[in-house]
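Okay, so here's the structure we're looking at.
Every protein chain but one is kept in place in this view of the complex.
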Amino acid sequence: MSEVKKIRVTVWNEFRHELKDEAVRRVYPDGIHRAIGEGLTGEIPVEVRYATLDQDEDHGLSQEVLDNTDVLIWWGHMAHKDVSDAVVDRVQARVLAGMGLIVLHSGHKSKILMRLLGTSCNLRWREAGERERIWVIEPAHPIAKDLPEYFELPHTEMYGERFDIPTPLQTVFITWYQGGEVFRSGVTYERGTGRIFYFAPGHETFPIFYDANIRKVIANAVQWAAPRIDRDFSICPMVPPLEDLGQAE
Amino acid sequence: MSEVKKIRVTVWNEFRHELKDEAVRRVYPDGIHRAIGEGLTGEIPVEVRYATLDQDEDHGLSQEVLDNTDVLIWWGHMAHKDVSDAVVDRVQARVLAGMGLIVLHSGHKSKILMRLLGTSCNLRWREAGERERIWVIEPAHPIAKDLPEYFELPHTEMYGERFDIPTPLQTVFITWYQGGEVFRSGVTYERGTGRIFYFAPGHETFPIFYDANIRKVIANAVQWAAPRIDRDFSICPMVPPLEDLGQAE
Amino acid sequence: MSEVKKIRVTVWNEFRHELKDEAVRRVYPDGIHRAIGEGLTGEIPVEVRYATLDQDEDHGLSQEVLDNTDVLIWWGHMAHKDVSDAVVDRVQARVLAGMGLIVLHSGHKSKILMRLLGTSCNLRWREAGERERIWVIEPAHPIAKDLPEYFELPHTEMYGERFDIPTPLQTVFITWYQGGEVFRSGVTYERGTGRIFYFAPGHETFPIFYDANIRKVIANAVQWAAPRIDRDFSICPMVPPLEDLGQAE
Partner (left out) sequence: MSEVKKIRVTVWNEFRHELKDEAVRRVYPDGIHRAIGEGLTGEIPVEVRYATLDQDEDHGLSQEVLDNTDVLIWWGHMAHKDVSDAVVDRVQARVLAGMGLIVLHSGHKSKILMRLLGTSCNLRWREAGERERIWVIEPAHPIAKDLPEYFELPHTEMYGERFDIPTPLQTVFITWYQGGEVFRSGVTYERGTGRIFYFAPGHETFPIFYDANIRKVIANAVQWAAPRIDRDFSICPMVPPLEDLGQAE
């Protein structure tokens, strides 16, 4: 009997807002990470585990955890600076070696995303609870699978252009905001043999991670970002010539 | 009387090989940086200054020097780790704000290039003094201006694929090696509002930086990488809506 | 005395709407092409000529005219099918050989743009005279030179995603529409050694080609798209080996 191989997902959450802010706790009583993880189960064959900033000195991301993670989902907001550089190094190395990384919303200013993209990831923003309409720009992209031509979020935080990112490999989504801005809200990259997806929607006081379309996007992205190869490119090997150099020198 | 505005170039060199290794000193008696800088003069309107690793605690790259640099050329090889992270931060910030950066040869493993590209920049290599033929892939690119369809270097260090870089914005050159490898030897990127060019040829014991074609490439790249805009994207501004949100909430 | 070399621009217009429709004639009494051409003069050193669909059997685009054109600006709307395939072949060949091409608004369905991009260039649309806000996504791109972070058009035709184009080399502008859509409204491509810019704004009954920002974009695009090289790639040459093949066979 054949068995479908489950994708091993680790959902990482800062998990501070939920503990100190009643408004956040009301929306995400068990933490944003749980809402994200539960959104995956049922959609696709996954094995979900969780890790949080204050869990231990590795923020729950020991080498062993990462070595057993196919796709890491990242949520952070107020404490990006508290993530240790050693953990950022470790996560980067795993992405370069093939692990998928999905960075959500305010994770645009996470150390790990800025490390992998090389830019500030700055943007314009506003919290006015306005409407957002997410347009599918690449309808055939695996991350857009089974989505309509566009979908809406009734109340959202605005993240607007100019978004300081490198030209994406592909821009899967572009958002329209009621207040007058646009945003490249779903963008893909590859670094090393790993795949990266940044997805803008998702605020801590809006129930965005319960939305069916949002959950579908994240589930699609997990499948798209799953490791594709297991080969070591972590050194610069010195190699002999493949052709006879004869009188080279 | 109109005056052509000179591009302010800073050539940065590790400048250690030349001091300790007679073979290197024979080829570049005043340092590789001088050979590179002299190659620019005459070709294009530039104002060249030099900076080296052991010059001072900023490696010659104080904020003031960088603020007055349009294009930074980077050469490093054996001492990448001795470059302070604070200087790397500063250079990165200037690139994001529009300064051009040209990284040469062994600079592929410099902290600054890995910082901006997000990858290991690993590759295969060999020092056998073999022949290299550099093919122009994008003949209309400004960096390829006035070059023939291909040009050769009689003796070179081999840098071969797989080169661990993100998909370039454009691949201007691909190199053929006598020993059987290929290499994306001239690749462009943009980060923030700054432009980056990595160019592979150029070893410390081969007189590559005296070669006419190589000098033309670097001069072309300096012109291509010169700043194009002066605008500050270093913060995430909170902005009011541009449209009436009415009954948003 | 040095003289600035003028860019030779040919503005091509279908020029039928203006002759048959009073509403169009009121806005563009001398034809849309004249408004576009006049917008260039004064902005940049150009030599402008005009060509129209019904001018002669070549639609004013004889081989001689094209051979003396650095940048061709294209406006068409209701009569794309009346453009002869022979003229499309000729324009394509000139773009591949280095001529710049700027396609405006309804030219998205021109034979020449579909020929060069390979796609249908289909989109969603609506004529409701709504507001459009054009966001600058690549502020350092030459086409965005001297533009603010965004600019507005009070009344416009809506062109919305999904726009069936290949992933652009760069997306310079993204538009927000009052009615709820977004659009990649300024996109660049390269084909052969020629550069292509598609720019969405510009309807025949709205005075868009008199707008200062729109004129700046088109003038910037003319400078960006001007030919960069003069080399013939129109054949597949059979070439001898550059290395000794020895016992190859």
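We just call them A, B and C in the order they show up, numbering each chain from 1.
Everything that follows uses one rule, which is that a residue touches a chain if its C-beta (ideal position, glycine included) is under 8 Å from a C-beta of that chain, and two chains touch if they have at least 3 such contacts.
Just so it is clear, the model here is predicted, and its values are computed rather than measured.
Enquirer: Looking at C:25, C:49 or C:115, which residue reaches the missing chain?
Expert: Missing-chain contact among the listed residues: C:115.
Enquirer: One chain isn't shown here. Among B:66, B:87 or B:174, which residue touches it?
Expert: B:174
Enquirer: Touching the absent chain: which residues on subunit A qualify?
Expert: Against the left-out chain, subunit A lists 98, 133, 139-142, 145, 178, 190, 193-194, 228-229, 231, 233, 242-243.
Enquirer: So which bits of subunit C touch the chain we can't see?
Expert: Residues touching the hidden chain, for subunit C, are 92, 96, 109, 115-120, 122-126, 128-131, 155, 158, 160, 162, 164, 166-167, 169, 178-181, 189-192, 233-243, 245, 248-249.
Enquirer: For review purposes, identify every residue of subunit B that touches the missing chain, sorted by number.
Expert: Answer for subunit B: residues 133, 135-137, 139, 149, 160-162, 167, 170-171, 174-177, 180-182, 184 touch the chain left out.
To be clear about the criterion, only the chains that are shown with their structure count from here on.
Enquirer: Measure off the straight-line distance from the CA centroid of subunit A to the CA centroid of subunit B, and report it in whole Å.
Expert: Comparing mean C-alpha positions, subunit B is 30 Å from subunit A.
Enquirer: Measure off the straight-line distance from the CA centroid of subunit A to the CA centroid of subunit C, and report it in whole Å.
Expert: Taking the average C-alpha coordinate of subunit A and of subunit C, the gap between them is 37 Å.
Enquirer: Can you list every residue of subunit C that touches 2 or more other chains, as numbers and ranges?
Expert: Counting only residues that touch two or more other chains, subunit C contributes 133, 139.
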